[in-house]
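I'd like to ask you about the structure that follows.
Every protein chain of the complex appears in place save one, which is left out.
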Amino acid sequence: MQRVGVFVCWCGSNIAATVDVEKVAEVLAKEPGVVFSTNYQYMCSQAGQEMIQESIAKYNLTGVVICSCSPRMHENTFRKTCEKAGLNPYMVEIANIREQCSWIHKDKETATEKAVILGRAAIAKVHLNAPLTSGTSPVKKRALVIGGGIAGIQTALDIADAGFDVDIVEKEPTIGGKMTQIDKTFPTLDCAACILTPKMVDAAQNEKIHIYSYSEVSSVKGFVGNFKVTIKKKARYVDETKCTGCGLCTEKCPQKKVPNAFNLGLDNRRAIYIPFAQAVPKVATIDADYCTMLKSGKCGVCSKVCTAGAIDYTQKDAFIEQEYGAIVVATGFNPIKLDQYDEFAYSQSPDVVTSLEFERLMNAAGPTGGTLLRPSDGQHPHTIVFVQCVGSRCDDSKGKPYCSKICCMYTAKHAMLCREKYPDTDVYVFYIDVRTPGKNFDEFYRRAVEEYGVHYVKGMVGKVVPENGKLKVQASDLIGNQQLHIDADMVVLAAAIEPDKSARPLATMLTASMDTNDFFTEAHPKLRPVESPTAGIFLSGACQGPKDIPETVAQASAAAAKVIGLLNKDHLVCNPCTAQPDELMCNGCSSCEKVCPYGAITYVDKEFRGPNRTTLLRRVAQVNPAVCQGCGACTVACPSGAMDLKGFSNKQIMAEVDAICR
Amino acid sequence: MIDTIKRISGVNPRKCMKCGKCTASCPAFERMQFHPHQFVDMVENGRIHELMNSEGIDFCLSCFACVERCPRNVEPAKVIEAVRLAVVRQQGGAHLTPDEIPALLDDELPQQAITAAFRKYRK
Amino acid sequence: MQERLKQKATQLLENGTVDRILGWKAGEFFYDLTPAVFTTKEQIEKDFVFNVFAGANLSKYLIAESRKGGKVAAFIKPCDSYSFQQLLKEHRIWRDNVYVVGVQCDGMCDAAKLGDGVLSVKEEGENLIVDTLYGEKTVLKADAIADRCASCKSKKIVIFDELIGEQGEETENDRFGEIARLEAMSPEERFEFWRGELSRCIRCNACRNVCPACSCEKCVFDNANSGVRNKAAADSFEENMFHIIRAFHVTGRCTDCGECSRVCPQNIPLHLLNRKMIKDINELYGPYQAGADMDTKPPLTNFTVDDCEPSIVHERGGQ
Partner (left out) sequence: MPVNEEFKPTIVAFCCNWCSYAGADLSGTNRLQYPANVKIIRIPCSCRLNPMFVLRAFQRGADGVILCGCHPGDCHYTTGNYYARRRMTLLFSMLDFLGIERERTRVEWVSAAEGAKFAATMNDFSATIHKLGPNRRLEDLRCRKD
């Protein structure tokens, strides 16, 4: 039995006006184990706190109950008070007699009676409290950024800038991501490469940053401050340390018929390739699916022409293990596949393209050298129709339910650029709504309409039929209440964007939660937008939701700031109110693991003593206190009651129930 | 009436985001006074009698292009069909109410006729 | 059938596949076949029994048997196989140490349906030859079939290493009919019904001990820290509490094998409580059969964002 001290606060008149505080203190003094009971005007004041501290010493208190305002208000204050007096801070319980008593009742007798009961419940609980100490866990001062697009690069640069080591894992042979494929950026129309490539070079040259290109994360173990990650470096059949990026091999390779993924298949490349001139690292990669040497053992041209001797056909996937304190997810997005929307004839005509393909057709480094030509016949298009919201804002069965956010702006950009470069083209944009909430965004859209004469039509395209080299577009003009029939030369579809396919398995490895659309969920939609609910996992860029470049960069830096804050600590203080299994009762059934939102529970096979000097091997749960946040889901999922929650144990809660119902 | 159309069609017009893809897909556009997206909108806003009296409701081919293309599964063709049904059901709208009956009674009139007429005209 | 099982058991012992056999032997009375472990051919010859009273579900015994080292073969009927797989799913049985011989089952018989004064029973095709104090009589097997078998959920043996007899299919059954009847009652009637049943409980713990889902290392009722430790029911609350907590502990894990009701010496229809939970789960969260596979997430450690609210209990039918 604890030696309990009860301190009833008046809170000026806030409590004392409706609760007879003296009577409460008097009645509670008779509760079992209570050795001291008093009341005071302001418990949280300096004098009040000193009174508590003196009483702890004088009466040798082992438990303290404070009847005052909500624990959400001053629980921490009083815990610190008691800690200074040498009492474990978790031996303090608060009875909320202000918000949940004096403020809601008018009748003094009723309120006093209730305050006594609330006090009793707190006393009953404190009798079962046990001293708890917060554990600490060391922080590995290194961060991992998964994904090397603009989000990942920005995050890595900011973290490195603060003096911490960062690794970037990028699945493609070069970092840069989607932004490398974009021609111009809205709303300023500066060239994407001009602003991105210097950042890529910065990242490559920064000695705090290590880039694992053509690599993937294959396993993640551990927890915040102590992640153990295995990175798979895929075989590129070229020794990165030797390759100079001269590009001779990419000119001599006889296998010329490989669809160029960088240009979205609009032209071909060789089997050995460097995705584009400014690639980082500028190292060649052999596409094993097309390389004759790797497939049949005959060829070897690249090896012969390589003066650096960098080609290595025997290279294998390599696995690297590394430890990190924090992980940033920056896996980005992809446009969706358009198979489901055949009314737009995407698969029937090469002149129906996605917006990203259109970027390549407009790009000076693209397949047409920057001249806008129809993919089918290489002619200049004279009528171009843009269709917005293709696959966005749909019912679940028809596509993505969300707005892809960036399409309105890039379509305005495309339309504007067409009219600027080729004033003789007619440009139609079919929209449902034009969404331009961003700095200088609406002005940009209005310029497309007013200065560049883009025809914005409120309505949707119903079907596109390729006929005699033209694309017959049938669409609605809802404001004009007419149906339009346009003979177009090109149709550009603003395809919805979706999270990269690698995100889902990654989320499983990280035990980070995702929404139904496979976007990572943030810890709080407003207040913690760049953190995953899983401690130590941070979110950067479009993996969390559709975003344009300015927003992505802002979030990338925000995530970096959070990572720096974490890595700056030498130790993390853990929440001491964690779950704890009783191994003797644990069935090892995995129920607790299934409901744990943080992946804090693992299992080990452990030997136990059985009857008659035998030993029994049993599977038992273990909780990692550094990861457990103390929600208690496991305690209820556990069929045998082996799992309990420190600070909110079964017995403590039942004692409160008993005291209240008494 | 709105509820009747909603019940017959099983369509929730509030799901419509007014994109007009239904109207863009409609092969009978020229013949219809009101177009698929207007049907959805007007049902939502209770302008059903206008729809019932409009020209060309029978020109909808029920080709279901609008249903197929609608990004939000609103199914405009079912709304149009429901309006047609509403037109059919209101035909012969001469209603018979119980207080009109005494005036119509005469000795020759068989009881059965009253019941039959009541059955027929009460809807 | 018994001979085929004996042969198989002997063969498995002799060819070294296993060193122990889990089967049934005769109990005190003709109708209470008891689970037993056999280690030699002689024991099998002498004691191994399998007949229409081999209702005991052997899967639970494998929790302990599979951990004793060596390998054990067990005869598993279709409904036992669900329990077995559920236990595997909960990591309770060490699969590598068990050789499962699936045994097809035509339903077990209920001795109570044979009338009084029964001395012994012999199977003959579709009939049972019953020797009683008052002379011999012939009873159709179908007339003596146990209630739980009459509403058998499945003849499929969901997991096995070897089959004796044919693989079966899930069967159509009306096992929820009784539940629906109770649901249709007024709360007062239901309360009276259950009071009538549960007040007979003598807390012998037979239901708990036989239930494959009730296999905790330490039961909450034996655990001082659980707050519900309780050995004997002192009043109606404790009579109710034991069965509510037990039913809730096996919710989502109960395979509906019906052992609880079979062993209850007071004939309390305990399976109805479990079935009610199964019916609710099926109706509210989609069909789920515990033990049917290794992968489906158990309903209580799973959720969808669109799950119904608890108020559905207030809103839906009944009175």
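Residue numbering begins at 1 within each chain, and the chains themselves are lettered A, B and C in the order written.
Basically, a residue touches a chain if its C-beta (ideal position, glycine included) is under 8 Å from a C-beta of that chain, and two chains touch if they have at least 3 such contacts.
Keep in mind that what you see is a predicted model, and the values were worked out from it rather than measured.
Asks: What shown chains does the left-out chain touch?
Replies: A, C
Asks: Which of A:37, A:81 or A:96 touches the chain that is not shown?
Replies: Within the whole complex, the residue contacting the unshown chain is A:96.
Asks: Identify the residue among A:533, A:550, A:576 or A:610 that touches the chain left out of the display.
Replies: Among A:533, A:550, A:576 or A:610, only A:533 touches the chain that is not shown.
Asks: Would you indicate which residue among C:130, C:277 or C:290 is in contact with the undisplayed chain?
Replies: Within the whole complex, the residue contacting the unshown chain is C:277.
Asks: To test your reading of the contact rule: which positions on subunit A touch the chain that is missing from view?
Replies: 70-72, 96, 98-101, 103-107, 110-111, 113-114, 117-118, 121, 513, 521, 533, 577, 595, 597, 629-633, 635-637, 645, 648, 650, 653-654, 656-658, 660-662
Asks: Kindly note down the residues of subunit C that lie in touch with the hidden chain.
Replies: Listed in rising order, the touching residues are 182-183, 187-195, 220, 226-228, 234-238, 240-241, 244-245, 247-248, 251, 273, 276-277, 280-281, 284-285, 299-305, 307-314, 318.
Note that only the chains that are shown with their structure count from here on.
Asks: With chains as vertices joined when they touch, what's the shape: line, ring, star, complete or other?
Replies: line
Asks: Which positions of subunit A touch subunit C when the two form their complex?
Replies: 516, 582, 584-591, 594-595, 603, 616-619, 637, 639-642, 644, 650-651, 654
Asks: Write out the stretch or stretches of subunit B touching subunit A in their complex.
Replies: For this pair, the touching residues of subunit B are 15, 17-26, 29-30, 35, 37, 65, 69-73.
Asks: Enumerate the contact residues on subunit A facing subunit B in the complex.
Replies: 343, 389, 393-395, 397-399, 432, 458-463, 474-476, 478, 481, 483
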